[in-house]
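The complex is shown incomplete by one protein chain, all other protein chains being positioned as in the whole.
Labels run A, B and C following the written order; every chain starts at residue 1.
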Amino acid sequence: MPGPVFEPQNPDFEAATRESFARQGLMSHLGIEIVEVQPGFVALEVPFSEALTQQHGHFHGGVMGAIGDSAAGYAAFTLTPPGSAVVSVEYKINMTAPGDGERLIARGTVKRAGRTLIVTNADVFVEKAGTQSLCATILQTIMVLPANETRPAG
Amino acid sequence: MPGPVFEPQNPDFEAATRESFARQGLMSHLGIEIVEVQPGFVALEVPFSEALTQQHGHFHGGVMGAIGDSAAGYAAFTLTPPGSAVVSVEYKINMTAPGDGERLIARGTVKRAGRTLIVTNADVFVEKAGTQSLCATILQTIMVLPANETRPAG
Amino acid sequence: MPGPVFEPQNPDFEAATRESFARQGLMSHLGIEIVEVQPGFVALEVPFSEALTQQHGHFHGGVMGAIGDSAAGYAAFTLTPPGSAVVSVEYKINMTAPGDGERLIARGTVKRAGRTLIVTNADVFVEKAGTQSLCATILQTIMVLPANETRPAG
Partner (left out) sequence: MPGPVFEPQNPDFEAATRESFARQGLMSHLGIEIVEVQPGFVALEVPFSEALTQQHGHFHGGVMGAIGDSAAGYAAFTLTPPGSAVVSVEYKINMTAPGDGERLIARGTVKRAGRTLIVTNADVFVEKAGTQSLCATILQTIMVLPANETRPAG
């Protein structure tokens, strides 16, 4: 079944999302790119490199966490009023398979959008020889910080 | 109160831990270093750099997740039999303060060591002008893979 | 999009699931009933009563946790070999709305079925005047205990 349909509060949600993403030094350092932005949905991708490995030469769980956390957080960000910021309050990630492949793809979605808190999911897939397999799944809580507030209210 | 005291099953647990850590390309790429290894305890550190930032110029939550997940996972690894591998089944992380400082320090500890599953914690601190503040806390589940088994049994 | 389709390993999975559920004193004490069993899917329900309330007179989060944990755990159980037992390794629950209504419905599904570990989800809905609203969502790890093993391998 399809998920809920969301009406963005910011008509420039896509530009705002891409602009915020571009300011994250870590995303650039890891080679993570933003590939799709919809209301309540963001997809990110990263190609394999030795710089992203764990001890067995596969994608490190830390990369799965970073890409999934970001995809889910930016999915929430697409639904916030102009000028808002978001912070990750917390997330849980299950690693369901080794990250053995050429690319990771993370798809973040909004589960429930409240005024202050937004609950999100992200699924992270590893692509190998053209087949995508689930390698991690995330359940996350995002806090919305209204415009002009630059740090967590928590 | 002090935590439980653990007897390592591998007399070379420290060398095995440092050797496994050294094979993780991601740790090197992020600049994370291993600074202490005890039975059931591992501390990791990483200095600040622009490569590790989120959109406000502080340490990215993805770095807190990667360093905390690794500290906790290697704390578990110190208690496993020779030749074992460990995989992160899942973890939850709460971000409790912005990562505003010169350094992150992650301290991973073992909460309960079973034969197949080990439950761990990690606290991540950000150091600014000599003061350390908690910025993230993790509760993690690790699966032990016996020697000669190279992938998750799950 | 629909979830994965599962082939049960136990031809009597439905009877086994209902029989195990019936032996849980807590489910009976809380008034939770099993209403649907499919491969990789279980639905549970509980009517409102004063015995299930928090301090504002709504369903207590503890009931959302108990019904969601059970629905997800039994969804995993439907996919296990005959004679197996399952234990909850851990779960995370987000409470997304007050439990204000006449009934809770929990729908547990399997996200990824491994041999030893099964990752599951459950959504918990509260029904009020015929409308169901999401009030909690769960991401859970289940461990499979083979036949004749009666306690956690962990």
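The rule is short, and it goes like this: contacts are C-beta pairs under 8 Å (C-beta built on N, C-alpha and C of every residue); 3 or more make two chains touch, one makes a residue touch a chain.
Source: prediction; values computed, not measured.
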For the chain not shown, which residue from B:Asn94, B:Thr116 or B:Gln132 touches it across the whole complex? B:Asn94
For the chain that got dropped from the picture, name the residues of subunit A it touches. 89-90, 92, 114-117, 141, 143, 152-154
Subunit B, residues in touch with the chain not shown (by the definition above): 1-2, 92, 94, 96-97, 111-112, 114, 119, 134, 137, 139, 141
So which bits of subunit C touch the chain we can't see? 20-21, 23-26, 28-30, 49-56, 60-63, 65-67, 69-70, 85, 87-98, 150-152, 154
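Just so it is clear, only the chains that are shown with their structure count from here on.
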Of all chains present, which has the mean Cα position farthest from that of subunit A? C
Euclidean distance of C-alpha centroids - subunit A vs subunit C, Å: 27
Distance between subunit A and subunit B based on Cα centroids, please, to the nearest Å. 22
What residues in subunit C touch two or more of the other chains? 92, 114, 141
